[in-house]
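Yeah, one chain of the complex is gone here, protein chain that is, but the others are all in their spots.
Here is chain A:
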Amino acid sequence: MLRRQAVFSLRRCYGTTASLRQAAPSSQASRLDDLRAGILGRTQQPTANTEDADDDVRKFKLPPSSPSFYTARPVFYDQVAQLERAIATANNALRRAQLLPLPAFARASLPPIHPVWQTKEEMTQHFQTKMTLARYRKVTKLLNELNDYHRIANTAGVNDLANKIYSIVSLFESSKKDAFLARGKRKPVVLDVYGRSYTVGKRKTSSARVWMIPVQQQESSSAPLPMTTILVNNIPLNEFFPLPADRERITRPLKVAGILGKYNVFSIVRGGGTTGQSGALAHGIAKGVVAHEPELETLFRRAKLTRRDPRMVERKKTGLAKARKRYTWVKR
């Protein structure tokens, strides 16, 4: 509809091709000719040979391909117009399918979709025009509405409509969408060729790099019970951590999961002191257990084993002797 209106308005401006040829004065015609030549791809000045061609052009003057041709940002307005048309079409389709207007409870029950649109710089390339904030907002507003219709169509199961909407919407989605949506979430730990997990645990200023591998159980019954061996900086656990409290902290994740003889642990710990290092090692072991056995993820989360203990040494403040300790109060 827009297109027809535009064409009609253009025709009114210019009239027919015939009237154009008669009415235009020579200077104006020459300027127009230049323009036409530019549009049609001719670089040289119209010569006597091309007069016939010019006559042809004058005879069959086509309107510009898009109504926004004479605007300063044709591509931009074109795209915006296309989006608006798409929104209208989708709206109509959803109304016919009686999915719009959607009652409040239905709207609340829709699954959240987090769109990540291209940045202003990326859209600048797409629209071939500098995307100011106002233009960006205009575009994203349209995209969000379209995305909303896509969400409704998707949930309702109107797949072809949903796919069509998605095909438009996906043109404007950022390439960094997955990375953005996965921000703040834990990267899933992958077991390597030998079935080892590599995780990192931290506590206070200590860090522990932990490798866990399942114990290779021998076929013969020479060993009645498989036992976990924990090596810390290549030293057995009991030599590295002499305190029973530290040792118990480290074996706690294995005890909670009930897998005390299942995995061997090798780790490199750095930084901090005994408590920090033992806490970091426990954290790393917990993450490693979850990597090997994903079913225990919820259990460990509830037991706060996979939680990185955020407590750090509080800084000293001015006017205080230590973080909280005040100087002796003197009456006078």
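The working rule: a residue touches a chain if its C-beta (ideal position, glycine included) is under 8 Å from a C-beta of that chain, and two chains touch if they have at least 3 such contacts; residues count from 1.
We adopt the following convention: contacts and distances are computed from a predicted model.
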Chain not displayed: protein name in its UniProt record ("Actin-related protein 2/3 complex subunit 5", "Ciliary neurotrophic factor receptor subunit alpha", "Exosome complex component RRP40" or "Small ribosomal subunit protein mS29"): "Small ribosomal subunit protein mS29"
Sole residue of A:101, A:157, A:184 or A:224 that reaches the chain not shown, by the stated touch rule: A:224
Touch criterion as defined above, residue of A:121, A:178, A:192 or A:248 at the omitted chain: A:248
Contacting the left-out chain in the complete assembly, out of A:37, A:210 or A:237: A:237
Absent chain, residues of chain A that touch it: 223-225, 227-230, 236-239, 242, 244, 247-248, 250-251, 254-255, 258, 260-261
